[in-house]
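In this view, the complex is presented without one of its protein chains, the others remaining in place.
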Amino acid sequence: MRKGVTTMSRHTELGLSDADAIRMYRYMLLARTIDERMWLLNRSGKIPFVISCQGHEAAQVGAAFALDPTRDYVLPYYRDLGVTLTFGQTARDVMLSGFAKKEDPNSGGRQMPGHFGSRDKHIVTGSSPVSTQIPHAVGVALAANMQGTKLVAYTSFGEGSSNQGDFHEACNFAGIHKLPVIFFCENNKYAISVPYQKEVASLHVADRAAGYGFPGVVVDGNDPLAVYEAVREAVERALRGEGSTLIEAVVYRLVPHSSDDDDRVYRSREEVEAAKRKDPLITYRAYLIESEIWTGAQDQALRQELLDEINQATAYAESAPYSDPEEALRFVYAE
Amino acid sequence: MRKGVTTMSRHTELGLSDADAIRMYRYMLLARTIDERMWLLNRSGKIPFVISCQGHEAAQVGAAFALDPTRDYVLPYYRDLGVTLTFGQTARDVMLSGFAKKEDPNSGGRQMPGHFGSRDKHIVTGSSPVSTQIPHAVGVALAANMQGTKLVAYTSFGEGSSNQGDFHEACNFAGIHKLPVIFFCENNKYAISVPYQKEVASLHVADRAAGYGFPGVVVDGNDPLAVYEAVREAVERALRGEGSTLIEAVVYRLVPHSSDDDDRVYRSREEVEAAKRKDPLITYRAYLIESEIWTGAQDQALRQELLDEINQATAYAESAPYSDPEEALRFVYAE
Amino acid sequence: MATKLYIEAIREAMTQEMRADANVFVMGEDVGVRGGVFRATQGLYEEFGEARVIDAPLAESAIAGVAIGAAAYGMKPIAEIQFADFIMPAINQIVSEAAKMRYRSNNDWHCPLVVRAPYGGGVHGALYHSQSVEAMFYHVPGLKVVTPSTAYDAKGLLIEAIRDPDPVLFFEHKGLYRMVKDEVPDEAYTLPIGKAAIRRTGDDITVITYGLMAHYALEVAEELEKDGISTYLLDLRTVAPLDKAAILAAARATGKVLVIHEDNKTGGVGAEVSAIIAEEALFDLDAPIMRLCGPDIPAMPFSPTMERFYMLNPEKVANAMRQLAAF
Partner (left out) sequence: MATKLYIEAIREAMTQEMRADANVFVMGEDVGVRGGVFRATQGLYEEFGEARVIDAPLAESAIAGVAIGAAAYGMKPIAEIQFADFIMPAINQIVSEAAKMRYRSNNDWHCPLVVRAPYGGGVHGALYHSQSVEAMFYHVPGLKVVTPSTAYDAKGLLIEAIRDPDPVLFFEHKGLYRMVKDEVPDEAYTLPIGKAAIRRTGDDITVITYGLMAHYALEVAEELEKDGISTYLLDLRTVAPLDKAAILAAARATGKVLVIHEDNKTGGVGAEVSAIIAEEALFDLDAPIMRLCGPDIPAMPFSPTMERFYMLNPEKVANAMRQLAAF
């Protein structure tokens, strides 16, 4: 189906330029391609661990695009490569983290990959125990309020993690103080092997917002534009001083939970195949092409460009030095 | 207003006999009168601590009346004297606990008053940290299910305590497994000094049920019959295997939080006076008299009877022995 | 110099730091209009308003977690846990997050948080309003744990804790709030975290302790002096980091060491104090390293007979000190 130049495409209706729409795609593809590389490196024994964003890219990039990296703060979780790339992390950063090298900007090689953090990129340092970042986001919003700074604190987590007490306590706190927080749940219907109906009692995670006096929204997480729209609305609410929003982006994790997992035990291949047909990398590219702002040739070129970038990043990271062993003793306290 | 014999009164409509309706009143009055005595004992320096049920009696007795003490288990909180009396504790039990005597059935004088527990009365032992009993109730229900026993696990807590992570995690667990639990929130609008709008973000605590896939109900906690009705419905649901219910009983705490509190700093006297006019002990007695099943003379007689019981209980408890000091070493583990 | 109550010193430390630094704020249950259930924050709400004296919902993990987020952003939160017993729901935030934020980010982020909590027994607080909880934290690298025994120390150490760029747990013995009064300068001052105080020197026995027990030990030491037993008394003041140099010097001063704490014995702070001495000053010892501690029972009962059984008191302290002196 071809559109005439006068027919507005969806991104234009949302106020996004063609270049923006393509930039979103670029980040999604960068995230995916890095992730694929990480798996290769893991399977070839070069890095001990990978935890994936595959299938979540549209949700992550769509959401991060609605934020302002110079104004807002993000408190992502381990899958959120799409968020941290949009906030300025590079393929090299990610590879340095994968190889656990000294230069890793997240942690100097101290943490596993997927444990993001960068003060100058407004990415608050994260840990492994799930959901602990959710009250931190509320604290960032509270602090900014106190200092008279307008910003949005964005935090994301899986639907499994919305069952932790910290989610509840944080939402309630934010609700009471009408804080500018976006609670972004990437609902991929599994917490490792545990399926949605065994981990979440409500039909939607978004239903939980009713308990905190702010809106809960369900959005198709395979559609970056729909996610962008929902998050942008939440940002506007937050900046108007109207408080928090809980957004549930429905996605699917296309690969096992992590490099240590084998998902064949708990998910049928048919289910995974069906989800792959809705892979946002495919559907969004199709959208761009249909909108006549993107071509197969451009796509090929972009893929090559990103691969080059990732190849360089990998080579750099692989040969970069580890921290000296005694470095382990540093930064327990201020020095 | 007089009613003819043919006009059904509310309790009759609920299937409660006149004797039942009066028994409810008796428990309410017993709870109130014991509580008043505890304050006197505290103010005269005889017992170090009191935490009150005053204002919550209708909610507590109405709820407990809908349960079956031989079948169901209760996991109450510190205010729930009305529940534990209805489940068979006596004035003497309460006084032994107030005086921290060896014979105290809750704890042998180990815990403060208001920390209930009695295996043979189906009252699961409780602690001070709020909300920990909520997952225990879910565990009782789960265990009974596993053993093929039909029962209801009833747990109660303040609205402040509904902000703890344990509330959320427990409700979610119960929701997933459709367990026979009644989550009963006694919303007195304060957590010690913190008013509702600073502690709970949702308009009603009951709104939170939406996040757990079971019904949430708000009921007038000053009306024992309304509470009875709501809890009975929840019991029936639970026994039919349809799962949990969250019930919010709106009440008012008529006295300070505890004997260590001074509520004049944070509540206006007008507010307290207004609440006292809705005191369930007054309104429910009026209902009984209006229904022509109770008279002023009977009321006087009952008050005297309860006072006698409490006097005896007090005298008994006061002269009962303390545990020997070395008893403190016992029951750390099975002996 | 004016004498002030322990609790007044604490209140004054907070008040002065809040005046001096707009980033300092207080958050906890009932800390606002009510001024705290012990009145430690009394007057703060009136002076600084509800935006800086926040009555938090009843949710300790959120109190810690929100404070951690605010601290990471650049504020200096003072979170109050109403009773130390109720810090348990916040342990994940304190241990997994506050303690590890600087380390895990390779010094990119840090967490200038103070958590205040009243601990300790002997006040009819029963099982859940009497506990000592310092031993659950002194083992955790990344945390500092302060347990002052005097009003002077409380003020100086609390101001230091608020200014510290890393998380500090500040445990206040609730029995001291209104029992202890000593000279406290009106102006702000700091005392270093991690430095013990020598309360007296002596030749016969060494007592190492902290909190309420520092008072009992001092009282008893003065009494024993009359019987010719001279006591070297070290008040740790900070249980993490421990002042190792001061501990070793104290042990060497007399060669006979008694470690005292109210907390139950097994795995308490006294274990580490003893182990440090046994590792680094063993040949300076003339007697086994004694410990006088609470019994290993889950917590302190409510009944006065059993509560007294649990609690140390000057008499039990005197017995142990005399026993060591006689060794």
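Per-chain residue numbering starts at 1, and chain names A, B and C are given in the order in which the chains are listed.
As a working rule, contacts are C-beta pairs under 8 Å (C-beta built on N, C-alpha and C of every residue); 3 or more make two chains touch, one makes a residue touch a chain.
Worth saying up front: this structure is predicted, and the values here are computed from it rather than measured.
Q: Can you tell me which of B:Ser107, B:Asn222 or B:Ser291 touches the chain that was removed from the display?
A: Here the residue in touch with the unshown chain is B:Ser107.
Q: Among C:Val95, C:Val207 or C:Met311, single out the residue that touches the unshown chain.
A: C:Val95
Q: Give the residue, chosen from C:Asp21, C:Asp296 or C:Glu315, that touches the chain omitted from the document.
A: C:Asp296
Q: Check the options A:Gln164, A:Asn187 or A:Asn222 and report the residue that touches the missing chain.
A: Residue touching the absent chain, from the options given: A:Gln164.
Q: Which of these, B:Thr90, B:Ser127 or B:Thr283, touches the one chain of the complex that we don't see?
A: Of the candidates B:Thr90, B:Ser127 or B:Thr283, B:Ser127 is in touch with the missing chain.
Q: Which residue among B:Tyr78, B:Phe173 or B:Trp294 touches the omitted chain?
A: B:Phe173
Q: Even though one chain is hidden, which residues of chain B still touch it in the full complex?
A: 73, 75, 104-108, 110-111, 115, 117-119, 124-125, 127, 129, 132, 134-144, 146-147, 153, 165-166, 169-170, 172-173, 176, 330-335
Q: What residues on chain C make contact with the chain left out of this view?
A: Here the touching residues of chain C are 61, 85, 88-89, 91-92, 95-96, 99-100, 103-104, 127-128, 135-136, 138-142, 240-242, 264, 266-272, 274-275, 277-280, 282-283, 285, 287-291, 296-299.
Q: Across the whole complex, list the residues on chain A that are touched by the chain not included here.
A: Output for chain A: 48-49, 100-102, 107-112, 115, 127-130, 160-161, 163-166, 191-194, 198-200, 260-261, 265-266, 322-329, 332.
By definition in this document, only the chains that are shown with their structure count from here on.
Q: Go ahead and note the Å separation of the Cα centroids belonging to chain B and chain C.
A: Centre separation, chain B to chain C: 37 Å.
Q: Using the average of all C-alpha atoms in each chain as its centre, how far is it in Å between chain A and chain C?
A: 42
Q: Would you mind listing the residues of chain A that make contact with two or more other chains?
A: 165-166, 169, 172-173, 176
Q: Can you pull out the residues of chain C that are in contact with at least two other chains?
A: 56-57, 59, 61-62, 89
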